[in-house]
Every structure is written in C-alpha cells, then in structure tokens.
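Pasting a structure below so you can have a look.
Complex shown without one protein chain; remaining protein chains in place.
Chain naming follows the written order as A and B, and within any one chain the residues start at number 1.
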Amino acid sequence: MRKLLKNEGFESFIASIICIILGLIIGYVVLLAIKPAGASKAIVAVIKNFMYYPSGAAKIKYFGNTLVKTAPLLMCSLSILFAYKVGLFNIGASGQFTVGTCAALYLALGANMPWYVCLISAMVAGALLAAITGILKSYCNVNEVISCIMLNWISLYATNMILTKVKESTSPYTLVVANTNPKAILPSLGLGKLFSNNPYVTIAIPLSIILAIVIWVLLEKTTLGYELRATGNNKNAAKYAGMNEKRNIILTMVIAGALSGLGGAFLYLSGFEQWQCTQSSVPGMGFNGIAASFLGGLSPIGSIFSSYFIQHVTAGGAYVDKTLYCSQISDLISSVIIYLCGFVGFLKLVLKKAAEKKEGGETK
Amino acid sequence: MILLLQYMIIFAAVLMLVAIGGCFSEHSGVINIGLEGIMVLGALGGALVLKFYPEDGNAFGLITLTILAAVVFGMIYSLLLAVACVNFKADQTIVGTAMNMLGTAAATVIVKAMNTAMNPDNVSSTIQYINTKKAFLKNIGGFEFNWFMLITLVLVVISYVVMYKTRFGLRLMACGEHPQAADSVGISVYKMRYAGVIISGFLAGLGGIVYITSGVSEWKFENGVAGFGFLAMAVMIFGQWKPHRIAVSALLFGLFRALSNVYMGFDFLKSLNIPSGIYNMLPYIICLVVLAFTSKHSRAPKAEGIPYDKGQR
Partner (left out) sequence: MDAPYAIEMLNITKKFPGIIANDNITLQLRKGEIHALLGENGAGKSTLMSVLFGLYQPEEGQIKKDGKVVDIKNPNDANALGIGMVHQHFKLVECFTVLDNIILGVETTKNGILQKDEARKKVLALSEKYGLAVNPDAIIEDITVGMQQRTEILKMLYRDNEILIFDEPTAVLTPQEIDELMAIMKNLAAEGKSILFISHKLNEIMEVADRVSVLRKGKYIGTVDVEGTTKEDLSRMMVGRDVDFVVQKQPRTPGEEILKVENLTVASKIHKNNAVKNVSFNVRKGEIVCIAGIDGNGQTELVYALSGLEPAAGGKISLLGKDITNTSIRDRSVMGMSHIPEDRHKHGLVLDYSLEYNMVLQRYFEPEFTKNGFLDKPAIRKYAERLIEEYDVRSGQGPITRARSMSGGNQQKAIVAREIDKEPELLIAVQPTRGLDVGAIENIHRQLVAQRDKDKAVLLVSLELEEVMSVPDRILVMYEGEIVGELDPKTTTVEELGLYMAGAKRQ
C-alpha cells in the first residue's frame, strides 16, 4: 500500500513536471515566433524571476515579493482543489477572491477596522458568495461552472462600485492602506526583516501554508473529509449512506469560498497592491489557482509548491523586455499548463488501469 | 427605442450563433465550456481582416473574407477541445477552462506583438476597424441594419434543418444520447463528436466577430469577450438544446444586454438614477435567476460530458 501511494504521488509529480516543461517549451516557441532575437533571454527572465537582481539582499527582497503573491494564489488553489475533491469545479474562486478583497478593503479604508476584522469579513464575504453557487447547485440543479462565471462578473462590477467610495480622488486606485489605516495592515511579526526588510512580508505567508496543512488533514483524516470525498466520488452512494448531499455541497462551497475570500485579504492587506476601480475583468488569481491545484496533483501539500511555481513564472513575466514582448506570455504559459493537465488525468488513468488489470488478473 | 431594438437584435444574434454552436457540440456529447475562448479567436481572425483589408476594397470581398477568417480561426481552435476530449478523454471542464484562458492570453500576445512590431511605442492590445466596419452596416430609416443579422437568421434556419431533418443530425444526436447505440449500428462516434465540436467552433468563431463589431469600432483583446460565451451556454440551457427555442431565448437575453448599452437614451431609466454598474450586472443576474428556475427540469443530452470509450460497450 505505502509503495502504491508513493507511486501515485510520484506519478503526479512526473506528470506535473512534464506539463511544466511542455508549457515552457510552448511559451518559448511563441517567443521565438514573435521575435527570435530576444526569445532565449526572455524565457530565462521568466524562469529567473527575482534572480535577475545581482545583489543578494535584493534577491531576497524580491523573493519575498513573489512569496507575498504566492500566499493568495495558494488560497485560491486550495479553494479549487477542495471543491474539486467533492466533485465541484470552483471556477468562481476569482469572484470570491474579489468580494473578499472588497470586504477587507472597504472595512479597512471606509470603516477603519483593524486587520483581524477585515480578514474575517473577507472570509465571510467569499463564503457567502460561494454559498449562492452551492445553493443554486443543490436546490435548483444549476451547473456550478456557469453560476460561478456569472457571479464573477457580478462581483467585479459590485466591487468596483463599492470600492470607488474609498478610492484616491486623482487615480482609479483605492487609498493606500498603510497610510490611511496602518492597523489594518497584517502584522509582520518580524518576518519582513528576514527578507531584507520587505514591508509586504506578513503573517499571510505562514498562515497560508498552515491552512494548506489544515485542508490536507481535513480531507484525509477527519470524518467530515471522508464524507465529503465520498460525495465527490459517488454522490448517489453518499446519499444512500445517509450523507446529506445538499448540505455537503453547500458546506463545501462555503469552505472553498472562505479560502478564496481570505486570499483577497491576504494580498490587499499586505499593502502590496491597490485595487483598481475601473478594472474590466476579475483578477487572474482565481484562474491561475486552477493551474496551481492541478499542477500540484490536487494535493494541498503539492499545491504549496505548484502555487509558488506559477507565481514565480507570473512574476517572472514582469522581467521580460517590454519593448519586445508583453507580460501576458506568463498567462499563456500557465493556460497551456492547465490545458496539458487535462491530459494528465488520461495518462494516469491508463497507468492505473494497467496496474489494476494486472492485480485483478492475479487475484483471479 | 430603435437603438434598443438594434442592439437587442445584434446581441441576440451573437448569443444565437454561440449557443447553437454549443448545442451542436453538446448534442454530439461534448460539453464545450471553451466557447468563450473560441469566440476570442474568431474575433481575432475577423479583426485582422478588418484591420488589413484595403479601405477602398470591395465590400463583398471584405465581408466574405472577414467571416471566413473568423470561422476558420474558430474551427481550428476548437480542434484543441476535440483532440483532448475525444481522443484523450480529458476532463472537458478543465480543457474548456484552459481554452478560455488561452484564448485571451494568446490573442493578447499576438495583437500586442503585432502592434509593437508596427509601432514600437504601441504596447496596447487593441485593434481598430472604424472604416472597414462600415461595410457591414446599412442604415434603414434610423435602424442600423447589419449584414450579420441576416446571416445569423439564415444560419439558425439551416441549423434547425440540419439537426432535425438530415441524416447527419440524426446521427449526431444519437452520439450525444447513446453513443454505444450509435456505434453498434456502424456510426463512428469519434467522427461525429469531432464534427459537433468543429461546428461549434465555426458558429462560436463567427459569434466572436459579430460581438466585437456590434457596438464598437475597436477591441481591446485583453478583455476577452466578457463572459458572453457563458451567457450563451445559459441561453442554450434555457432553450432546452433546441435551435428554435434558443433563438427565442437569445432575444430575451439580448434585450437585457442591450439595456446596459442604451439605458441613457431612455428618460425614464435615466431618471431612476441607477449606477451604470447595476446595468452592467443585469444580464448576469438575469441569467442566474433564469437558470435557477429552468435548470431543475432541463433535459440535457444524456451522454454529454462522458468520454466515449470504445472498450466499454
């Protein structure tokens, strides 16, 4: 059994590596097609990310920046994989992330609330939005993918409207949290010092890793996890066994939504960015989260690493020579990786089937 | 009022094309979540023709070439879905989602590269087609008639006939309902599913170019198509996977989408003083409400979303 589990983990790992390599190769080919001269330099820039800086201190500082954005991505990725284990495709992580941001920033800037209040309300906002999807799914049989997309757009427009009230008068961006209400900034607990005094490194980073472990324990070790995964694998059997399918679907979405909503707060309460109130599409975090969760083999622990990788590449896009290429090249790479993840299921299934056939044959 | 009607019809046309496209794909047994991405690519193909076609060129040639480019881009892009889901039995949701992201990312990269190559200072992802777009329009007493409206009407009728009156339609639907049955009478399920997906590429690609020429004369490809592919899926569900019903429900959704464009023209609506954000949200909210009431008893093709495995007969 242990050996088999190891094999499965190993299988996922190999599959993910293949996806990453193919994704990078395709990205490289696209760069070559646009302008052959700078392509190698550009792809190296994407891969190097913060290693671009010569000094060690700067490297560490910018490594910190990548981590600051990894934390919210990890939250989205956890949200998606958690829902996926229960048989739901939470493409609405972006919307939940957005309303989380909205709640956190509005309470921070508009109501002068301390960080923990903002954090909790971001969770609640994400959870409530996702609950709509869950309720529509379990009581009205509405496909969760479509309702999630609709809610993404609704939350984008709503957030833009609400956050316009706390934006700077001269720009489309929201007020800077650190200046307006410093007590809403997440505490650093001295972590910033470790990253060459990076002011954005906060407890969000360790917190997100702890939550990944919590989600793993929840899914694998608890009675609730047993029940939720049974619902995901075979909802008819779950119903037959007396599990409350409707409640489980809603509960799952609520947890998933809370995770994504928290992601929004993790990013904007670190002070790293301000929300742009004229934004015309939902943040890409929720979509990159899909890449991260599948690349991580749908395991919360694997997600920690894959989220970092995706963020590393996305941040690396910023170092590409803008006069030659655009930064969307990293979006392209991550979407190619998701596409390839579709094939991973097939590959693993084939391997599994072959293995099972052998076992089945032997026992007969 | 005429403006509202005009916008309603053109938006409805987009929804009809894309929803019927999705309908062909689903009747063959493949859920096409990637409609949105296909629209973007179709829009890109059409926009490129509009940008580079000589302004003094023949209008008929322009229209033909634009449509051709849009549908070819759409069909080729839809192959990504067909290959993954028919041959490799990939998860249709993941692949479709990836295609939506890839569509926007690829179009942005391509347009930006093109713009930058033509003018090193231009790093935008926008294509303009102010003049060439005029070829599609004809002003009839204040109503701006668009050739796409007629083309859509013709395609809706053709779709209906193909689906219900031809051998192809019968076989296609058999593959989406009971692929084992289709296979047992010598129909190639794989080929039919390819056909269904490629037709959806054709129609969604066309829908893409109609969408970006509907109200504006330039398009910023970073924005994708703003969830229109998903609205079309809702229209398809509301239309119960039937072309004629889809046409009717597309008109309804088109109306709400048009309202957000032209509500300023109505004194009554203007006096209500509702922020524009609300009007922007309206189509999506309506969509959710409609789905909530119609999904419970909807009858989707039975075998949709399930990869067909020749081994499991």
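Please note the rule applied: a residue touches a chain if its C-beta (ideal position, glycine included) is under 8 Å from a C-beta of that chain, and two chains touch if they have at least 3 such contacts.
Computed from a predicted model, the values in this text were never measured in an experiment.
In the complete complex, the residue from B:E144, B:E177 or B:E218 that touches the missing chain is B:E177.
Check A:A230, A:I290 or A:I304 against the missing chain and you find that the one touching it is A:A230.
Residues of chain A in touch with the missing chain: 1, 221-224, 226-227, 229-230, 233-234, 236-244, 356-364. Seen across the whole complex, the unshown chain contacts chain B at 161, 165-168, 170-171, 173-174, 177-178, 180-187, 299, 302, 313.
One rule holds in what follows: only the chains that are shown with their structure count from here on.
Across the interface of their complex, chain B is touched by residues 30, 34-35, 89, 91, 132, 136, 140-143, 145-147, 149-154, 157-158, 160-161, 280-281, 287, 290, 294, 322-326, 328-329, 331-332, 334-336, 338-339, 341-343, 345-346, 349 of chain A. Partner chain A is touched in their complex by these residues of chain B: 33, 80, 84, 88-91, 93-95, 97-99, 101-102, 104-106, 108-109, 112-113, 116-117, 120, 123, 125, 222-224, 226-227, 230, 233-234, 237, 275, 277-278, 280-281, 284-285, 287-288, 291-293, 295-296, 298.
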